[in-house]
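Please see the structure below; I have some questions.
Right after this comes chain A.
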Amino acid sequence: MTRLLAGQDIAHQIEQKYPEAVVDAQPEFAMVKADKLIDVCTFLRDGDLDFKFLNSLTAVDRLDAFEIVYHMTSISLNQMGSIKISTSEREKPVFPSVTSVWPGAHLQEREAYDLMGIVFEGHPDLRRIFLWEGFAGWPLRKDYLNMPGHMAGLERFPGEPGKKLEGRGNVDA
Partner candidate 1 sequence: MSVDLEHYLMVGAILFAIGLYLALAKRNFVGVLMGIELMFNAANLTLIAFSRFVESESPIDGHVFVVFVVTVAAAEAAVALAIAVLLYRVRDTVDVDKANLLKW
Partner candidate 2 sequence: MEDTGTVVAFWALAIITIGSAFMVAAVRNLIHAVVFLVLSFLGVAGLYITLSADFVGVVQILIYSGAIAILVIFAIVLTPQAGRDNAETSMRLPAVVLSGLVATMLGYASIDTNWSISDRPGFEETASAIGVALLDKYILPFEIAAALMLVAMLGAIIIVRDEGTEGAAED
Partner candidate 3 sequence: MPILAKWYDFRDLGNAIGALQDQILDWGAPDWVPYVVSGIIGVVGILLWLLVSQIIFIWIERRVIGLMHNRIGPNRVGPMGLLQGVADAIKLLLKEAITPRATDTILFWAAPIAIFIPAMVVFAVIPFGEGMVLSDLDVGVLFFVAIGSINTIAVFAAGWSSNNKFALIGAMRQIAMLISYELVQVFAILGVVIMVGSMRMVDFVEWQSGNDVWMFAIQPLALVAFIIAGLVEVNRSPADISEAESELIAGFHTEYSGIKFGFFYAAEYFATFALCGVIVTLFMGGWTLWGLEEWVPGFLIFLTKLYAVFFIFIWARGTLPRLRIDQLMAFSWKFLLELMFVNILVVGLETLIWREGGYDAATVLPIFAAINWVLAIGLAIFWARMLGHGTASSAGKRATLTQELGAIYYEGAGTPGA
């Protein structure tokens, strides 16, 4: 059975090496600072945690912030953990790319860029992947095509308390 490392454990390990890197620690994840990301990831990969395998990389639009979620596995120790980074920048969120640490992040970062509009600095080939070049907007963002009838999320369901979106279209982005 894979041991699911709590975010606090991972945060503890990271703090021993990089004291200021961790922002927050929850049972599911540890939130780290974006500018320390490469260091932290290299440490996670080569350190005692041995997270050599990057399961999944994805972005979440929290409306007030963009989060990138990393799920990692150690094959030799059979354990798993998750870290996150976050930014409140909306127009052009920029994060460091982890392709130098895990080459497997290549396509997943391109996917996140394509659908969520997140720029990964240091990515060797950051282009649209599913959509065509010149596609307007970032479709997985919650405010994509912010117009009536195309309201994202729960407002589609009658009687459901959805989160109110502010009038922010990103079609021109």
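Selection rule, in plain terms: all candidates are chains of the complex that A comes from, given by their letters.
Points to keep in mind about this one:
Definition applied: contacts are C-beta pairs under 8 Å (C-beta built on N, C-alpha and C of every residue); 3 or more make two chains touch, one makes a residue touch a chain; residues count from 1.
Please read these numbers as outputs of a predicted model, since none were measured by experiment.
Within this complex, chain A touches only one of the listed candidates (1, 2 or 3), namely 3.
If you check the complex, the residues on chain A that touch candidate 3 are 75-76, 78.
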